[in-house]
Structures are given as structure tokens and as C-alpha cells.
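There's a structure below that I have some questions on.
All protein chains of the complex are present and in place, except for one that has been dropped.
As written, the chains take the letters A, B and C, and residue 1 is the first residue of each chain.
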Amino acid sequence: MKIGKATIPRTAICTSDEHTIVVRGRDLSKDLIGKVSFVEHFFLALTGQLPSSGQAAVLNATLVAITEHGLVPSVQAARMTFAAAPDAMQGAVAAGILGCGSVVLGSSETAGRLFTEIDAKVRTGVGVPEAALAVMQAWRAAGKQIPGYGHPLHKERDERVGALFDVARQAGTDPRFIAIAEAVEALNPQVLKKDLKLNVSGAIPAVLLGAGFPVQALKGVPILARTAGLIAHLFEEISQPIGFALSYQATREMVYDGELPAGFGAHG
Amino acid sequence: MKIGKATIPRTAICTSDEHTIVVRGRDLSKDLIGKVSFVEHFFLALTGQLPSSGQAAVLNATLVAITEHGLVPSVQAARMTFAAAPDAMQGAVAAGILGCGSVVLGSSETAGRLFTEIDAKVRTGVGVPEAALAVMQAWRAAGKQIPGYGHPLHKERDERVGALFDVARQAGTDPRFIAIAEAVEALNPQVLKKDLKLNVSGAIPAVLLGAGFPVQALKGVPILARTAGLIAHLFEEISQPIGFALSYQATREMVYDGELPAGFGAHG
Amino acid sequence: MKIGKATIPRTAICTSDEHTIVVRGRDLSKDLIGKVSFVEHFFLALTGQLPSSGQAAVLNATLVAITEHGLVPSVQAARMTFAAAPDAMQGAVAAGILGCGSVVLGSSETAGRLFTEIDAKVRTGVGVPEAALAVMQAWRAAGKQIPGYGHPLHKERDERVGALFDVARQAGTDPRFIAIAEAVEALNPQVLKKDLKLNVSGAIPAVLLGAGFPVQALKGVPILARTAGLIAHLFEEISQPIGFALSYQATREMVYDGELPAGFGAHG
Partner (left out) sequence: MKIGKATIPRTAICTSDEHTIVVRGRDLSKDLIGKVSFVEHFFLALTGQLPSSGQAAVLNATLVAITEHGLVPSVQAARMTFAAAPDAMQGAVAAGILGCGSVVLGSSETAGRLFTEIDAKVRTGVGVPEAALAVMQAWRAAGKQIPGYGHPLHKERDERVGALFDVARQAGTDPRFIAIAEAVEALNPQVLKKDLKLNVSGAIPAVLLGAGFPVQALKGVPILARTAGLIAHLFEEISQPIGFALSYQATREMVYDGELPAGFGAHG
């Protein structure tokens, strides 16, 4: 069945013949394996350009920052899935990745869209605080949350934020999205009536956009990072299985608030 | 419901309090962000130890080697899924990862098990060729394939194999699994009656096991690498959508060989 | 980590002790197995009430209507995934379900929201055509599409639409959402400047909402139906494997429009 107009598949990422695999114009075996790091290769595949050392440093730092946060819901989902289906590690990883949604890890991308919209206004000649205020008010008026601020555990500014900003400064990448992110943070008490501090999902686009990482691919960063973390947890699950222990604990205080048939529980 | 014996979830990978996230005993913000690369961090989360520069070089090289191979089935599945559900990039990545199975990308892990079994025999004092022959014959007798050899496109030895072996030699990691992989390759004409050459899924465990990467986590390497490639393809899909074009092409020569009701196709 | 306010898990769907499993107040083994059909059981689990025979007839009809449409993209994704990972049928089904997105099968749910919004206006005393026009114009002004109309293959009104409306009439369920769906259809030339006819994703909420099916669960109907279709296709894939043939066909006319290294393709 034909859906949409395009009928010829096109791609500019990779092609190959019997002898050579080409990624973004380079010979994979001769020019890339052993010559570039995995993170540089990811940047190349994504954007078509190898990153500068500064760009690579920033991308590495963001990936390191969100690989792990312990037994978070997506890790629990993955370990429970692996306990039930140990033959299919790919299925358990997939179950974990499916929790990179709009509520938990997706705010990196939406914060990136917020900062990009503010940046577009700044480029028309408006000052950063004025542009930030205008866009924040427009988002609030449209019923949208301001993403990238506040954390259930880290009430003060998450320490990862400062660490990422330090990396960006040392890398010499464009600092203008950091300035935008901090302008939003300063305006939160006024706009949201809450002094919400930058969290890691706000800091990631602040440094990555300045490193030339495309805003539409931002969601890929938590997805890739968490995949690494999930693999570490699934490897631990093999020798120290806790998937079923997690599900047992989760329901110890479970309340059933539905109907019961007559005589239920009277056996013993 | 209690399944299994363990009831207390334990983990040694990560913990945190309001101020600090700890990964494998290190302060994430102070000791890791900006200090280690993403690949080093992955190795740390997985094994508990930071890799040597040689170990990191080998792991980087294997991840670079299998990030991309163009519009392979799992990439097609992911792009079709993204075309149908563009709001959920995580779902399209998950669909692609689910194709890292026993047939296509899982042979890295099974080849790693083969080499580990041969290595265990070598450690009892048997020569490499004898050990390889004995284990290969045992696998064949049990109806199992010899994984890691042959490729539908690359009939000669895949160029990525040599590139990976070069990286391992320069890195100075333990070469003994490369010797085992080459011993199996040399025995293929005798055991399989086919001169199947090492493919990339055979070369990956050959170099990674020598770099101290755990055999039970080998499947994580294609999963992590392909996640990076999938993100690149999904980013391309946003500006150059081909998901539905792929599915249209796939069925242009489709044959329906089932029954038809009377009058089907008579409308005009 | 605590996210959100609720800390005690509650559910009203199912509980059990050593002897009895309770679903929505009924003893599963005594009152449900062999006493109700699977579709009645699904309605019970979802809503807490067993359906009338009319409600069950409508729900059955909608599920039958969208179980199968041949080698659509999600079926292709599932068959490619199963070819690559034949040990994990659940992974291939999951890959197929992940294509039930906003573009392809999700429009049942969004059309249901459209009809519900029109219905709310009608209940304030406005006539159906006026209410439909007002809501359609509001959706268009907000940049939203009118879901449930038009089909890439079925240019006239999809025959499934009439079949579903017939079932609803015979079942005697509330016809008011059918009237709303047809009012929207009649207004399409005026509002969209295109004479788009009702498709199956528009007909499904039109009959299901009248049968008391909750609007927020509408997306579950294509998901459940397609799961049945996917299982049929994966069973066929075991005896007649076409997963890799589909991916081969999909790329026969593939165009690589990226860069190439010097000498690529010169081997011979």
C-alpha cells in the first residue's frame, strides 16, 4: 500500500558494496575503525561531520551525565522483563528505552525546543531576559510546562548541571544556550511562582545546542546513554537477579479497592 | 506475588542522595563528567573498573564497526515505526533494537561463547587447533551452527575484521581469542565443508574478550552500537521521510497465494 | 526515588489469594472461564461491567474490522524482527505494536476525542451540524487535522464503515456518535476543501462510544486487534519466511545520496 508521496527510499548515511562500507563519505574500515571514538562516530553518522574535540567533549559529558541514576523506573522495567524473558536481552533493553518518555527523560528535547525558540527571538535583537520571559509566558498561556527545571530528589541545583557547564566552558563551545537556560532559571520564581533550579535535562540541551547538536535529535542522547546503563544493569541481573524481588516489593503494600466475591479469603 | 527466593533488591552500580550520584564508587559530577569518555563510563558501569587506554580503544573500535550498515532490516523496522508514530522516538528505537536477535546481531555473543569454550580447553593444556576442532565438532554434533563466520554480502573476509585485529594489536590487549578465532576460520573447510571467513560478529568477541569484556555482556555491544545508528536514521527520517516508501517498495512484488472470494477484482 | 505524590499502589481490576483469582469482583475460575467470551472479559476488565450483548457485538465488530490489512508497515516491521530474532515472538509482536502511532492507527482515539468534543457541545443544546462545524473550525485553527477521514487506498467510503454502522444499528446501541461522524463527513468539503469520506478509524469510535466504550481506552482497540493479526503473520513467518525478502525488496531501488570516498566501487 502506498502511504504518502515518496516512493524511492533515499539515505545519505551509509552504503556498501562487497568490499567497502561507507559511512558519511568515509571508508568505515580504513578511516573510522580505530581512528575515531564511538561518540565521534555517532556525531558523524548523525550530522555528517566529525565533531571538533570540544564538541566531542561536550557530547561525551552529557552521555556520561545520564547513563545511570540507579534503580529508576525504566531500569526496574528492564530488569523485571529480563527476569521473565532471559533469552532476549534486546527485549529487556527495549522495555527500558520505552520509558524514555515525555515525563521522565524526554524533557531534554522539549527544553531544547524552549531554548531554541528563545534564541530565535534573541537573534531578532531582543535581550535574553526579555526573550526568555516572552517565550515562557507564551508557553504557560498555551498550557505547556517549562521543561528542564526541578527534580524530585535534587532540590538545589543538581550538581551535574555545574559539571556540564564547566565542560562546555573548557571546551570553548558556544555558550549562548547556557545563558538562555540560566535566564529561564532566574525567571522561574516570577513566572512559575516556584524557585525551580536547572536539572540535568535542562543542562543537556543548554550545552549540546551550543556544540552544534541538532535540536530534533536531542531525545537520542538520553536514549543512547540509558541504553548503556540498561546493559550494565542487565549484566548485573544475570549474576544478581532482582527483577522479581523488585516486583514483589512493589506490591507489598498494594491495596485492592475493587469488589470481592462472597467468601473470598475465607479458606484459610 | 513472590517469584523466586530473593526479596531484597541489591545493586552495586549506582546510588545517590540529595547531593551526590555515585556510580561504581565514584562521584558522578566530580570524578566522571568531563573526566572520562562515554565508552569508558560504559565499561565502568558494566564491570566496576575503568578501562585501560588499550581496553577503551578496543571497545570503541568494536562499537564503531557495527553502528551502521545502511538500511538493514532493523533500521527499516525503526523507520517504518517512526513514520507511523512520530511522537515516540523511543518506540522506533525500541522496534529497531528488537531486531538484534539470534540470527542477525546476536552471533557476537554466541561466537564469544564458542571462543570461551575453546579457551577453557586450551587452558587445560590442549593446543589451540586441537581444542578448536574438538569444540567445533561438539557444537556440530549438538546441531548448533558455528557463529561468526560468513556474510551474505562480504564473501571474502570482511574488511572490518582486519581493522579490528589491527586495533587490538596496537592496543596491546590479550591476543589469545584472535588466535582462537583464526584457528576456527582455518578449520571451517574441514568441519563445515565451506570456506567461511571471519565476519564482524566473530571479530568483535575475538578482540573484546581479550580486552577483558565479559562474555555475558557481549550482546550489549551490538545493541549499544545500533542504538546510535538508529538515532542517526530516525533524525534523517524527520527531514527525509522514507518509512512508508520502504514499506511500499517491499510489497510491490508481493504475491497473495491464499483464497479469494468470487468476484474479487471485477469492479474495474 | 519518589516521583509524584502517590506512594501506595492501588488497583480495582484484580486480586488473588492462594485459591482464587478475582477479576472485577468475579471469581475467575467459577464465574468467568467458560462463561464469558474473551471480548466480554476484556470489556469487564476495562470498565468493571460485563457488556450487554449489543455492546459486545459492537466491540467484536470493531476488533474484527482492523485485525488485518495485509503486509502493512507494522506487519513488515514485525516479520523482519521475527526473522532476525526468531526465539522471541514477544519481541516481534512488540515491534509491530509500536507502529500503532498517531499517524497510522492512533486516529481512532483522536477521532473519538473530536466526536466527544462535538457531543459535549450538542448536549448544551446546539444542533449536530452547528456543533460539528464549530469544533472542526476550532481544531483547524489550532493546526490540528480532522482524524478519521480519507484513506490512501479506499477513496470512496471504506466498506468497513457501512458494515460497522449496520452492526451498531442491529445491536441497538446509542447512535448519536454515528450521527456526529456523518455530520463531520458532510462538512469536510466545506471545512477541508476535500470530500474525504469516513474511514475505519473514524467509524470505530463512532460505534464504540455509543456502546459505552471509554474514549481514553480507544487506542487499545487497534492495539488489541493488531496483536491478533501480528500473531497470525508471525505464525505464517515460521513456515513461509519473508521477513528478509521484504527488506531486500524495500531497498532494491534505494538511492544513496551522500558522499563517497575516492575509488568506491572500482574493484570490479
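The working rule: a contact is a pair of C-beta atoms (placed from the backbone, for glycine too) under 8 Å apart; a residue touches a chain by one contact, two chains touch by 3 or more.
As the structure is a prediction and not an experimental result, all values here were calculated from the model.
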Which listed residue (A:Pro9, A:Pro51 or A:Gly106) would be found touching the missing chain in the intact complex? A:Gly106
Tell me which residue among B:Val36, B:Ala217 or B:Ala250 touches the hidden chain in the full complex. B:Ala250
Touching the hidden chain in the full complex, which residues of subunit C are there? Just list them. 1-4, 6-16, 18-21, 23, 28-30, 32-34, 36-39, 41-42, 45-46, 57, 59-61, 63-65, 67-71, 83, 88-91, 93-95, 97-101, 106, 153-156, 159-160, 162-164, 166-167, 170, 214, 216-217, 219-220, 223-225, 227-229, 231-236, 238, 240-242, 244-249, 251
Where the unshown chain meets subunit A, residue by residue: 1, 70-74, 76-77, 80-81, 83-88, 91-92, 94-95, 98-106, 243-244, 246-247, 249-254, 256
On subunit B, the omitted chain is touched by residues 1-4, 8-15, 17-20, 22, 24-27, 31, 48, 69-70, 72-73, 85, 87-88, 90-91, 94, 104, 152-153, 250-251, 253-261, 264-265, 267
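Just so it is clear, only the chains that are shown with their structure count from here on.
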Please state whether the interface between subunit A and subunit B is built from the same residues or different ones, using more than half shared residue numbers as the mark of same. same
Taking each chain's centre as the mean of its CA atoms, subunit A sits from subunit C at a distance in Å of 29
Starting from the mean Cα coordinates of subunit B and subunit C, work out the distance between those two points in Å. 34
If you average the CA atoms of subunit A and of subunit B, how far apart do the two points sit, in angstrom? 22
Listing for subunit A: what residues touch at least two other chains? 1-4, 8-15, 18-20, 69-70, 88, 90-91, 94, 153, 251
